[in-house]
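Shown here: the complex without one of its protein chains, the others still in place.
Each chain carries a letter (A, B and C) given by its place in the written order, and its residues are counted from 1.
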Amino acid sequence: MKKKSIRKKKGIDWMSIIPPWILLAIIFAVWEIAAKTTGISEYILPPMSKIIHGVITKFPGELLPHFLLTVRVIVLGFIFATILGISLAAIFSQFNIITKAVTPVIIWLVITPMITLIPLMTLWLGYDPVLRTYVVILQATPIIALNTLNGFVNVDNDKVELAKSVGCTRMQRFTKIVFMNAMPQVFTGIKLGSIFSTIAALSADIVSGNAGLGFKISQFTKYNNVYMSYGTIFLVGLIGLTLYKIIERIERRVVLWKN
Amino acid sequence: MKLSKKTITNILAPLVTFLLLFGFWEWAVSHYQLPKWLLPAPSGIIQSMVVNFNDFWPHILITFETVLIGFLIAVPVGILLATLITSNKIISAALSPFVIFLVTTPLVTLIPIMMLFMGFGQKVRIIGVVIQAFSIVNMNTVTGILNVPIIRHELMQTMGSNKFQSLRHMIYPTAIVDIFTGVRLSAIFATTACISAEYVAGNHGLGSQIIKYSQFLKTTESFACIFYVTIIGLFMYGFVAFLQKKVIYWKI
Amino acid sequence: MEVQKDARISAIDIAKHFGDKASGTLTPVLDGVSMNIQEGEFVVILGPSGCGKSTFLKILGGILPASSGKILIDGTDYGTQVPRELLKRFGFVFQNNNLLQWRTAAGNLKFMLETMRLKGEAWQGRVSEMLEVVGLQDYQDVYPHELSGGMRQRVGIARALVHDPDVLIMDQPMGALDAITRQMLTFELLDIWHKTQKTIIMVTNNVNEAIILGNRVFIFSQLPAKILQEIPIDIPFEERNHQVFSSPRFLELREKLNHHVRATLSLEEPA
Partner (left out) sequence: MEELVQKEVQTIPKIVFENINKVFHTRKQTIVAVKDYDMQVDQGDFVSIIGPSGCGKSTLIRMLNGIIQPTSGRMLLDGIPLDTSKPYSQETLRKMGFIFQQPNMLPWYTIRQNITLPLKIFGLDTPEYQEYADELISVTGLQKFADSYPIEASGGALQRAGVVRAMVHKPEILLMDEPFGALDEMLREQLNMELLSIWKRLNITIIFITHNVEEAVLLSNSIYVMATEPGRLVEKVDIDLPRPRSLEMITQPRFVSYTQRLVDLIGSVELRQIK
């Protein structure tokens, strides 16, 4: 029996791949010309060629340890925050009274930037850079939990009726229907969590000022190597963008039904 | 007005939770005799918030101004730019990765450079807040506009409506829910951005005070500043919710 | 209304209201509906949209509790709510198919077996068997968003049959389909009923469907719904095919049903 799957092979969508690269080339060119011709001092607008060259040469030696530290802090903190955020939301969503009681507390944690705790963190936990992961967890978990909780609580009525018509137990209802049904909301939370993680990690770098790309950026600026500052900022941006794109790719594979 | 059972639980339950949380915090501090420099008790913090109010007030004002002004600039800029981006297929395809790049690059990294040519003043921090806050509004507005159903575009086409008429009568109202998601997030990003900017640029604003007090082990004052930041965050959250109620009047 | 002893399902004076008098949001939906349904019968409920037909079905299907009245299954009285363990013997087909979008067609059927803890090869075999009954054996691993409306509806029907229930409850199964697919699916449904000999209770607002499928048609009134008419359909199974539309008996019944239903509309000015 020939298994017919009417899923057509997805052609590569050139339309969304080519234009961004062209625009990137244009920006690089314009930046280069502006830096070279308009006479703005190199401390304000270094030429793009110098920035790229600087980053490539300095990366293996000077930048690599700080790059690895910041990436480790972001990724570890983000993954832990995602697991923590989703499991907390799963627990809180079980009973309506708990959801009502806890949501305002989560909102309080979201609107109070957890990075306000960074100066106290160094006081409590000392200067060990790895401890910045805790700041990332504190900053990212509430936003992930809030969106996930929203997804778990607002289940559309049809699905609730389906669960009742089949006589699902509470556990079955959650694992087989509610959890997957909330995936779009969960991924919104996770994407926001990744953005908050980068912000928290870089803020911690700059405040504690002894390691990490954030520290290198303020150091480069202090010693007027402005082209290296720009290079490192682009590097940080790339980390954030890559993390975001990885999450988007996973989402496309998990949430199949959203076009 | 008879409070129905539902509204009671909506107010009572969170109240009880907060009381429990702060109660536990208060009990833990006194029970384990934690020194004030390590972890102050909530009562101590609130007392400091009241007693040293005049020292805090100028910084609260500066932080609040920075967040509010940055937010009020970021929202229109974000929406307008999103409208431009989505007006043409090629532009929107080209710009979409950059829209995300702006959101995922923490502004705190830009502050050191901006300080080079703009000094320590509040201007730097406001611009920083605008950059961080506008990018999230921009991203959500782009999503909202791109999700407008085709059948509504067709409706406007059957009336021969031009771009502005379509935007005013159909596109913005349809996308308004996504736009407000962006606005709500932008308020949160604005507060976060302002604090991280104050860590680096200058010694005004609650962010700088938190660092100063923590360096002198005045943890109670640090926490007082953190609670003031919460109040600012709460105000922004309430302000956006109020705006949403006024603008989106047709939703139940 | 008294209970018929050998009835498969009996609903006695079922009433239902939403909201409560205190907050002034009391809206009565069902006002004393009674029905005795025999084994292997195809009962159709016909009535204007928004008249509480679906609510009555959801009460029978154990989704909603009745506000008052009695539900009896095989003679035993279960009061206002069908107990959870009994739901294994019911299959519910929703109007908008209500498939789990993250599971394939076969996955949606397996969902039923998993939640009802029906393990073993025999049951797994039924998954492809039921998909074959609705003509979708080639689409086992296809996701709902890749299927057309008609095909999704058929997966919904297969899902309601996979755990071999005694009673099939259908809430306007063809409501959201275009007229051509709807007519084809009607005859397929008749065929499925004939092959599986299940007891079926279906709600529809389409008079043709009611005559082709039903052997008894109950006409519901406007909100709050009560039974206005009970009309037997005496067209034999063999004659219920594409040619039936022009048979005099069909046209006569159609006129009769239309007349009664239009009567329910005229009670209240056009919606």
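The criterion applied here is as follows: contacts are C-beta pairs under 8 Å (C-beta built on N, C-alpha and C of every residue); 3 or more make two chains touch, one makes a residue touch a chain.
Everything quoted here is computed from the prediction, not taken from an experiment.
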item	value
From C:Ser54, C:Thr115, C:Thr186 or C:Asn206, residue that would touch the chain that is not displayed	C:Asn206
Sole residue of C:Ser49, C:Ser68, C:Gln81 or C:Asn241 that reaches the chain not shown, by the stated touch rule	C:Ser49
Which residue of C:Gly150, C:Pro173 or C:Gly214 touches the chain not shown here	C:Gly150
Missing-partner contacts on subunit C, residue numbers	48-50, 135, 148, 150-151, 175-176, 178-181, 183-184, 205-207, 242, 245-246, 251, 254-255, 258, 261-262, 265, 269-271
Contact set of subunit B toward the excluded chain (per top definition)	151-152, 154-161, 165, 169-170, 173, 248-252
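Everything below uses one rule, namely that only the chains that are shown with their structure count from here on.
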item	value
Between A-C and A-B, the pair joined by more C-beta contacts	A-B
Furthest chain, CA centroid comparison against subunit A	C
Chain centre separation (subunit B, subunit C; CA means) in Å	50
Centroid distance [mean C-alpha coordinates] between subunit B and subunit A, Å	17
For subunit C, residues contacting two or more additional chains	none
List of subunit A residues in touch with subunit C within their complex	1-7, 158-159, 161-162, 164-168, 172, 176-177, 180, 183, 254-257, 259
Subunit C - residues contacting subunit A, complex	58, 61-64, 84-85, 87-88, 90, 92, 94, 96, 98, 100-102, 111-112, 114-116, 137-146
Sites on subunit B touched by subunit A in the complex	9-10, 13-14, 16-18, 21, 37-38, 89-90, 93-98, 100-101, 103-106, 108-110, 112-113, 115-117, 136, 185, 187-188, 191-192, 195-196, 199-200, 206-207, 210-211, 214-215, 217, 219, 222-223, 225-226, 229-230, 233-234, 236-237
